[in-house]
Each structure stands twice: as structure tokens, then as C-alpha cells.
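Yeah, one chain of the complex is gone here, protein chain that is, but the others are all in their spots.
Let's look at subunit A:
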Amino acid sequence: MTSVSDCFQALKKQGTCALIPFITAGDPNLGTTAEALRVLDQSGADLIELGVPYSDPLADGPVIQAAATRALQQGVTLDKVLEVVQSVQGEVKAPIILFTYYNPIFYRGIDNFLAQVAQAGVKGLVVPDLPLEEAEVLLKPAAAQGIDVTLLVAPTSPKERIEAIAKQSQGFIYLVSVTGVTGTRTEVASRVKDIIPSLRGMTDKPIGVGFGISQPEHAQQIKAWGADAVIVGSAFVKRLAENSPPEGLKAIGEFCRSLKAAIVTDQ
């Protein structure tokens, strides 16, 4: 696996909009998670976000909350999630970004946590409850371990804040498309259309758009508005949750390919 930044560099050269699927680790079980990483990698995923299940996922809607609860009930731990990441090293080319809330990082100790995730082969981190002001403790030590910490920008963020976040964010900038939690929505928020060009004027870092994107048409729209990456979460988690593991894997593979097709065959 290459780093998140290098991956985006390469995609940029090709003029490709990246697809970043998200799945919750350990739902329905860790074996399926490992297989899902392989399937997504082979079905057009350019990077993969892997959610570490947490007891109080404040930024998540019902689909990912329920997946995290099921995973925790089965005894999924951070160590076990990292074992899965390690087990697919060499096979999965897409860089893996860990999506985790801050308390498990803090509990383990930042340096200790970073050393362990780097060792497992994790390339990036997204910590949804660590805004810019609180993220400083993580940014530098992560960079020293070769891990990109990607910060989030929201539709409510004022211009000066967006500038400051864009400056500090590593790998890419995660633009939250809606005021709200993760989860599928029927329409893509049109505010994104205005925020992307404004972000462009402030930074040359790649822009990834997530939250609420669940259909190939959404992905196509986001790409057309100028995003460098489209992040899709709940729609994948739901497909894994609603089917038996073999059927779920098949479903996410097909879905991943349909999203990819939507963003490569742009008019």
C-alpha cells in the first residue's frame, strides 16, 4: 500500500476521481471484513475507510451505529481490527484509512496507538470528534509515523476556519456534504456545489466528499461538481448487514463497480 497522499498524487496524474468505500470492521464478522477489503480493492476502490466500532458514535446515523453495536457485541476490539488490516497487506492495494472516535485513541495513548496502527499497515486516520483545535496533539506524531490525519470541513464552517483546516489536513480534505450524521439520503446537498470551488481557491489538497452519498448518480454529481474523491459508507454497511456474508460480499462488489463506473464514465 502507498500512502494516502501518494495515492491521490497518482490519481491526479491520471485525472481520476477516487472512490472511497467505508465499511464497519467486524460486522457481520472479522473474516467477512477481511474478505470485503479484498472485494472492494478488486472492484474499483481507490482507498478504503475502515470504521472501528465504538460505543458512542456521535457522528453516525442509525445504519453505522447498529453495525458498530453488533460488532462490539461480538467482542471486536481495535487489536482484532488491526490484525485484519495486517492480514490483507500485500493483497489489498488501496490504502486503508481507519475511521475511529477519539476516546479509544486517547485511552491507548496517542504514541502507542499510532505505532500499532502504523505497524499494521494503516495509512490514514479520520477522527470525527477531533476538530482542528483538538487535533493538534495527533497531527504531528502521526506525520512522524507516516500516517495522514484527514480533517473534516462542514457546510457550516466559516471561510477562515476552512482555510485553517485545509492547511492542517493531511492526505486530503474530507468535506461533509450535509449538516448531519452519516446515513443515506435521497438527494445530494447542493451546498457542496458552492463549497468545492471555494475550497479550491484556498488549497491544492484533494477534496473528498462524504456523508449522505448512496447512489451512483450522487457520486456522478459530486464528481461533476469537481471533487477528487467520493466517500460512500452507510450504503455499503447496509448491503453487508442485510445479506448473508457471501451475498453481502457479492452485493458490495457489484455496488462498488457501479459507483466506480459512474465516476469514470463522466460525460
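One rule holds for everything that comes next: a residue touches a chain if its C-beta (ideal position, glycine included) is under 8 Å from a C-beta of that chain, and two chains touch if they have at least 3 such contacts; residues count from 1.
Note that in this section contacts and distances are computed from a predicted model.
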UniProt name of the unshown chain, from "Allophanate hydrolase subunit 1", "Phosphate transport system permease protein PstA", "Tryptophan synthase beta chain" or "Nitrite reductase large subunit"? "Tryptophan synthase beta chain"
Residue among A:77, A:116 or A:203 touching the omitted chain: A:77
Residue touching the undisplayed chain, where the options are A:15, A:90 or A:158: A:158
Residue by residue, what part of subunit A touches the chain that was omitted? 54-56, 58-59, 61, 65, 69, 72, 77-78, 101-108, 128-134, 151-158, 161, 165, 176, 178-181
